[in-house]
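Everything below concerns the one structure shown next.
The complex appears here minus one protein chain, its other protein chains still in place.
Entry: subunit A
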């Protein structure tokens, strides 16, 4: 009983840590974009978390874990269960932890909306993403769906959370088209630099710490203190990712630029999310290093393809999410996979290509589903709502003013005390 309570306590601590990652995203996204959109970016993260929570409660959790078929769960809607059998996790604790993952995936998806989407499009997409995109993939892999039957390994969500979010973001960037001023007539691209690198760095650090809960609490238990090992792997991969990306940026451009370094740390974290509980620490370092290298080239690739990705969500969560998932098929050790009945060991541990094949199948199927469904939804929204992008004027003025009527940095706008006729002291 005591152990079970500790399990519950640990997972609820993980819940808190993962929810705080939204704070990390607020700082990361606000810092990586322009001042005129800062308040909007922070605010929309909070209200979409509200929408996502209610939708997940109403239908999301049921679609994932309810009794259903290979494709989707179909029970447990409007979840509410105070029972606790004395073993394992209390249903409410489990529910809360799962909900946080759905919110993180949704926040990643909104990275593709940054600086040009209408507020109303966030509202509608938050509902649909939390109801029919994320839960379906989560059901396939974690909820006993068809990929789970194949032994697909995804410890904490490289595919379920990160790739799903990133594919929705990709659909959004394609439907929304690049921001004004991003590309020149001759096809060359301009840097639209973020307004606060300190915010971005603090955002990354907050995410990094939150990831200890994201991966660590995905053990769902404290037995054997295995979570410590998972967190060790997480730390090593993030560290390696940051260093690798900084080095690659320096080699390629002659300058170790800060945003790339920060994306490297995130890439290490995303990459280790699937293999965190399956691999040895040395492999975690390699996985993080490769994640850090891949993210830089991926950023360049999307830029060349004229896909404007303001917060680099596609590269950090998408491309690297794929790598992290595949890394399992290479580095998973028998002790943490076949020996405990979760898939097979990786290619380098005598597992042959079987697990790698399953991982590839998982990535392709999940990626395609998330992209196609998001794309269709966004296209329909675009038609029905008269466009999901703000007008040119609104984009130039900034979403703080155009969508919210306020301003993230009010010191920069007209003050009432400068108005003619304002009184100095009402006394």
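In this text, contacts are C-beta pairs under 8 Å (C-beta built on N, C-alpha and C of every residue); 3 or more make two chains touch, one makes a residue touch a chain; residues count from 1.
The definition used in the following text is that contacts and distances are computed from a predicted model.
Q: Name the chain not shown, per its UniProt record: "Probable tRNA sulfurtransferase", "Oligopeptide transport system ATP-binding protein", "acylphosphatase" or "CBS domain-containing protein"?
A: "CBS domain-containing protein"
Q: Which listed residue (A:252, A:305, A:380 or A:396) would be found touching the missing chain in the intact complex?
A: A:252
Q: Touching the absent chain in the whole complex: find that residue among A:75, A:120, A:190 or A:391.
A: Reading the full complex, the residue touching the unseen chain is A:190.
Q: Residue-wise, where is subunit A in contact with the chain that is not depicted?
A: 184, 186, 188-191, 250-254
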